[in-house]
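Note that this complex is displayed minus one protein chain, with the remaining chains in position.
Chain naming follows the written order as A and B, and within any one chain the residues start at number 1.
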Amino acid sequence: MKSAARKVPFSALGVYTVIYLAFLYIPALFLPLFSFNDAIYIAFPIKGFTLKWYEEMAQNAAMLAALESSVKLGVVVSIVSTILGTMAAKAFTRYSIPYSRSLQVFIALPLVFPLIILGVALLVVFSQINLPLSMFTIGVSHVVICMPFSMLVMISRLEGFDKGLEEAAQDLGETPWMTFWRVTFPIALPGIVASLLLCFTISFDEFLLAFFLSGDEPTLPVYIWSQLRFPTKLPNVLALGSCILLLSVVIVVLAEWFRRIGVSPSVEETEKQ
Amino acid sequence: MSDENFITLRNLSRHFGRVRAVDDVSLEVKRGEFFSLLGPSGCGKTTLMRIIAGFEEETAGEVFIDGQSMGRTPPHQRPSNMVFQNYAIFPHLTVQQNIAFGLRKEKLPKEQVNRMVEEALEMIKLPGYSSRHAHQLSGGQRQRIALARALIKKPKVLLLDEPLGALDKKLREQMQLELRALQKSVGITFIFVTHDQEEAMTMSDRIAVMNDGKVLEIGAPAQLYERPKSRFVADFLGSMNFFDGRVLDIDGDSVVVESPQVGKIRVDRGDAAMSPGSEVVVAIRPENIVVSTERINNDVNTVKGRIDNAAFLGDRSNIYVAVGDGASTVLTLMQNLSGAASRIGGQSGDVWLRWSDDAGILLPGDKV
Partner (left out) sequence: MTRDTKRSLTLLSPTLVLLLLALTLPILMLIVLSFWTQVGMNLTPGFTLENYETFFDRRIFPVLLQRSIENSAMVAVLTVLLAYPAAYFIAFRVQKRKILWLILITLPFWTSYLLRIFAWKVILGYNGVINSGFISIGLIEEPLTFLLNNRGAVVITLAHAWAAFAILPIYVSLEKIDRSLLEAAADLGESPLWSFLRVTLPLSLPGVIASALLVFIPTVGDYVAPNLVGGTNGLMIGNLVQTQFGRGNNWPLGAAISIISMIAITGVVCVFLLLVHQMKKKLA
């Protein structure tokens, strides 16, 4: 609060925040910890170091199939969500739309909506129109929850965008289409990449909707769920889980990095509200 | 206004790494004075004020308010109050709550607080505004509320950080007069920061001109304007013509300077020590130079030229006269008495400039 250089070498708040962070991370860190444990049971003391759970996991056909499904689904969902989200973001930032705030709230609704109700509601619709459950049905539900994220990322990206740039390009002779490719797209690109990565992660990790809406091919989280009832399979689940956690971390860090390329600090935090 | 020194700054410095935002500043403000810190952007005036208020910690030196050293006292315990540049009106509180904000600790009865706030609103000419919220107010109104909020605590000194900067011209000029009148009526010492020299001269009892973290000169407006001691101050206040030259002759209290631009200049000697041949600068205000279409036959304090450009401003004209084969330009000012200033621009022939012996200001030659 004081802008004077009053040095507080030891900040209680800082210590609290570090402990807070530690508590956020530690529980999940037990998964990798015990995935190297040479024992079936997840308990102290640690028996020994082994990679066999990872080896088993890598050879598990069912798991690999589920992995493939999740990846394919994630890619498709992220692309569709990003396209829709970007278009919506462009509409809101570039043009003045009546009831803009209400529409934005409506589109952002899936972000707070209780997932289970969304899941069963979609289940009802699909069964009423006799659409069998499949990757497609899961995909639809994932796009519904990913698209608002994409829109918010792109809105904060586009909001700082100087409209004068596009006008200058057109003034210098470019058609609207070329203006998009030479001016708008390059500037929006980091946001688009961030959106793709984030949407992929959301879809890849999503369990509840997939649980309700999947057909014969389970996604990876659904597969994990099915394994949870078998205590002997637990270490395999840990190995798999640890890999997934690592993957998510990498993707999210990349996404955040892309999201903040060239964005002023004041704009970037208007993503939520 | 008593002669007591109320605020004393002694050898105050504030360094940021190698940058000296405030460089060894010492000055004294008298009780009840309207004192301005004047200078261009980045000269350190705001930093200096924030040190007095307690928001910046000085690297060296001391601040005394009413005889007491401020030392490490945090801002909320200092007997000073500040009017911030952007007013800092609390958006979640009403006008009444804003003005009464600083009175919480005094635990006064509600009726008394209400009365004090009403008096404050009368003083700033916004009666009846108690229950309004910040977003309903204009910039000028917010500025006055910030003022009332600070004054209601009856501080020993009021610090104002460029409070009129965001207002439009007419409002600003009106507020300048109101602030001055207000200060005189409440009798509180004001320290006022501004980059606008006209504003400083209008309102202040004394001005400290700053540049690059240092205080260059302190004095009453007229004194600084008419008798500046340095080129920077001479140039910063109003407009000024500068003529380089060499001392030709010293005769008692007068000095004759030979200037390649305008010829011989006779000027009062002042306190400067010099000898024939010294390099000096003579500064002459535009308003002290008379433009005449009739030939003048003196060989000192006069020069011939042609009008290069004339900017008609309504009440006067700024006339740029090319002299000495067009190598230099002299700026003169002519009042528009009976339309004289509007007509002079059309003059295409030779004109003659003259000025009196006491018009020139002798400054040291090393362009300080």
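Convention: a residue touches a chain if its C-beta (ideal position, glycine included) is under 8 Å from a C-beta of that chain, and two chains touch if they have at least 3 such contacts.
Owing to the predicted nature of the structure, the values given are computational and were not obtained by experimental measurement.
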- Task: Considering the entire complex, write down the shown chains that touch the omitted one.
- Result: A, B
- Any idea which of A:M57, A:L73 or A:V143 touches the chain not displayed? A:V143
- Query: If the missing chain were put back, which residues of chain A would it touch?
  - Reply: 1-3, 11, 13-14, 16-17, 20-21, 23-25, 27-28, 30-31, 34, 41-45, 84-85, 87-88, 90-92, 94-95, 97, 103, 106-107, 109-110, 112-118, 120-125, 128, 140-141, 143-144, 147, 151, 198, 201-202, 205-208, 212, 221, 224-225, 228, 237, 241, 244-245, 248-249, 252-253, 256, 260, 265, 268-270, 272-273
- Query: What residues on chain B make contact with the chain left out of this view?
  - Reply: 53, 55, 74-77, 80-82, 84-86, 88, 90-92, 94, 97, 101-102, 104-105, 146, 149-150, 153
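Heads up, the rule we're going with is that only the chains that are shown with their structure count from here on.
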- In angstrom, rounded to a whole number, how far apart do the mean CA points of chain A and chain B lie? 58
